[in-house]
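With one protein chain withheld, the remaining protein chains of the complex are depicted in position.
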Amino acid sequence: MKNKYSVFSLIKNAFSHHENWQRAWGDPEPKKEYDAIIVGGGGHGLATAYYLAKKHKITNIAVLEKGWIGGGNTGRNTTIIRSNYLWDASAGLYDHALKIWEGLSQELNYNVMFSQRGVMNLAHNLQDVRDLKRRTHANRLNGIDAVWLNTNEVKKFCPIINTSQDIRYPVLGGTLQKRAGTARHDAVAWGYARGADALGVDIIQNCEVKGIKRNGKEVIGVETSKGFIKTKKIGVVAAGHSSVIANMAGLKLPLESKPLQALVSEPVKPVIDTVVMSNAVHAYVSQSDKGELVIGAGTDSYVSYTQKGSHNVVEETLRAILELYPIFSRMKMLRQWGGIVDICPDASPIISKTQIKGLYFNCGWGTGGFKATPGSGDLFAHTIANDEPHKLNAAFNINRFVSGDLVDEHGAAAVAH
Amino acid sequence: MFVINCPFCGERDQSEFSSGGEAHIIRPKQPTELSDDQWAEYLFMRKNIKGVQFERWNHAHGCRKWFNMIRDTSNDKIHAIYKMGEKPPIV
Partner (left out) sequence: MSKELRVNSKYIDQTTRIPFKFNGKTFYGFKGDTLASALLSNNVHLVGRSFKYHRPRGIMTCGSEEPNAIVQVSNDPSLTEPNVRATEIELYEGLEANSQNCWPSVNFDIGGINNFLSPFLPAGFYYKTFMWPASFWEKYEFFIRHSAGLGKAPTKPDPNIYDHQYAHCDVLVIGGGISGVIAAKLSAEKKLNTILLDDKKDLGGVSIYNNDDNFKINDQNVSKWLSNEIENLKKYPNLSIKTRTSLAAFHGYNYLLARENLTDHLNVNDRKDKIRQRLWKIRAKKVVIATGAIERPLIFNNNDRPGILLSSSIKKYIDYYGVKCGTKISIFTSNDSAYETVLSLYKNGVKINSIIDIRDKSESLIVKKVQDIGIKIYWKHTVVNTKGYKRINSVELMKLNEKGTGVIGDKINESCDCLGISGGWTPMVHLFTQSGGKLEFNRIDNMFIPDENKSPSEQISVGSCNGDLELDDIIKKTNLKTKEFLDINTSIFDSLKIQNSKEKNKKNIWLLPSDKALGKTKPFLDFQNDSTAKDVKLALREGFKSIEHVKRYTTTGMGTDQGKLSNMHALGIIADTTGTNMGELGTTTFRPPFTPLTFGAIVGRNVGQFFDHTRYSAMHNWHETNGAKFENVGQWKRPWYYPKNKESMHEAVQRESKAARDSAGILDASTLGKIDIQGTDASEFLNRVYTNAWSKLQIGKCRYGLMLNEDGMVYDDGVTTRLGENHYIMTTTTGGAANVLNKLEDYLQTEWPELDVYLTTVTDHFSTISICGPNSKKIVNKMIPDLDLSDQNFPHMSFKNSSINGVRCRVMRISFTGEHSYEINIQSNYAKNVWEMSMEAGKEYNITPYGTETMHLLRAEKGFIITGQDTDGTLTPVDLQMDWIVSKKKYDFIGKRSLYRSDTIREDRKQLVGLITEDPNEVLEEGAQIVEDLNKKPIEMLGHVTSSYFSPNLNKSIALAVVVSGKNLRGKKLFVPMENKNINVTITDTVFYDKENKRLNA
């Protein structure tokens, strides 16, 4: 790898006023042909390219990004990472990712600030309790560190939660995964980009895909704003814009792209040291290293590519936040924004081949894709390289919508964050 | 938050409405004669258009009537609204 990052390199560079740092990744013009093209330079796409190069030795790859890398949902999400999913297939997928997260900074030589501060999901009614206990039991047997906490234990773990039993939907307990936590979202994209670039991957920004070129039932290349590029394998990781790319290839996907909003408060000294999620009243919150409360709102009900949602969604979320954390009432919203999330009917992703040879889709992550980034990239790279899914993503094939073998994660999480 | 001109009530805040997704996906008259693929197409596959899309909306916190809307999903501009069963206007 070109210049290695460490405290020593920082000190060394300080003496030359940091004038000698090399580019973290290049800015190449596209070649005429690649062995594989990844459409979408978010965390998942960059990770896919990285693992294709690293594990499958396919290094003649380009990542095509319409705007700037990491500028979509990677740079817009609330950075929650956990693997406490209900179904075996999901648990396998997300825990695979979590295990990679645990060594990712070292692997990439880039501090992605993965912080295992724990994620706690709260229960507010008796059915919540049943559902979360069911999930906790399943997690435990799947080797995922989940424990059930009663109300007092919830309070002890996060003292600022209002656990009074007199509130409208009192906290009846919760499930905690201690290995879960948060990471620095931008760093994930940048770290993978730097890693992929070092392995020979071309990262091409401001390059919009305009068409998928086919020869009968197989792909032969992509039309882009920088001209036609030949390739036999196209991996699409375009999140909210997956359907747009699919339509170019004449495919329809079981997706709807909807606005999802988030917001941060002004920075304050540490006040909440874990991630708390509540699906029943829809509030989830953590605090960034900078001190901002990071709060996720819900999705709107309609399709929109505007990256803007309705104010009432934000209002409802903050209502729930103040219900659970009345001390936050005088805190101030500093910034709010929206992303476009591609949602599958069963709230699970698609990492799959398609009926068109050489065309692969990784999409449908809905509101919860960030946590899966390393695992998703790894498994998608495997699928593209071998033209066969890995056993960990076999269940997430596109054909499940025909057979009915869905991986329904609605039950355990009204919104699968 | 946009304003929707309900064909029965007039202009109201979007928060009174709920979206029913893509319009003009007609429920097959003879589902039993469809293949699994064809049924999946009806059940799950969506155009999810970026641009002008035909969709169904319901005035859920109002008259509770369903109607159709032509909306540009790239900027949330509403081009036309028409009642169920009516032919979509040309926009």
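Think of it as A and B in the order they're written, each chain with its own count starting at 1.
Throughout what follows, contacts are C-beta pairs under 8 Å (C-beta built on N, C-alpha and C of every residue); 3 or more make two chains touch, one makes a residue touch a chain.
Computed from a predicted model, the values in this text were never measured in an experiment.
Among the chains on display, the ones the left-out chain touches in the entire complex are A, B. Checked against the full complex, the candidates A:H56, A:R214, A:K252 or A:H410 give a single residue touching the omitted chain, namely A:H410. For subunit B, the list of residues touching the undisplayed chain reads 1-3, 13, 20, 26-28, 30-32, 34, 36, 39, 43, 56, 58, 60, 64-66, 75-76, 84-85.
Annotation for subunit A: contacts to the undisplayed chain at residues 5-7, 9-11, 13-14, 16-19, 21-27, 67-71, 75, 88, 103, 105-106, 109-111, 113-117, 124-127, 129-138, 140-143, 167-169, 184, 186-187, 190-191, 205, 265-271, 281, 287, 289-291, 306, 308, 311, 314-315, 318-323, 326-337, 345, 400, 402-406, 408, 410-411.
To be clear about the criterion, only the chains that are shown with their structure count from here on.
Put simply, the C-alpha centre of subunit A and that of subunit B have 29 angstrom between them. Within the complex, the subunit A residues that touch subunit B are 241, 243-244, 247, 252-257, 300-306, 308, 310-312, 342, 345, 401-403. For subunit B in complex with subunit A, the touching residues are 1, 14-15, 18-19, 21-22, 36-37, 39-41, 43-50, 53, 55, 57, 73-76.
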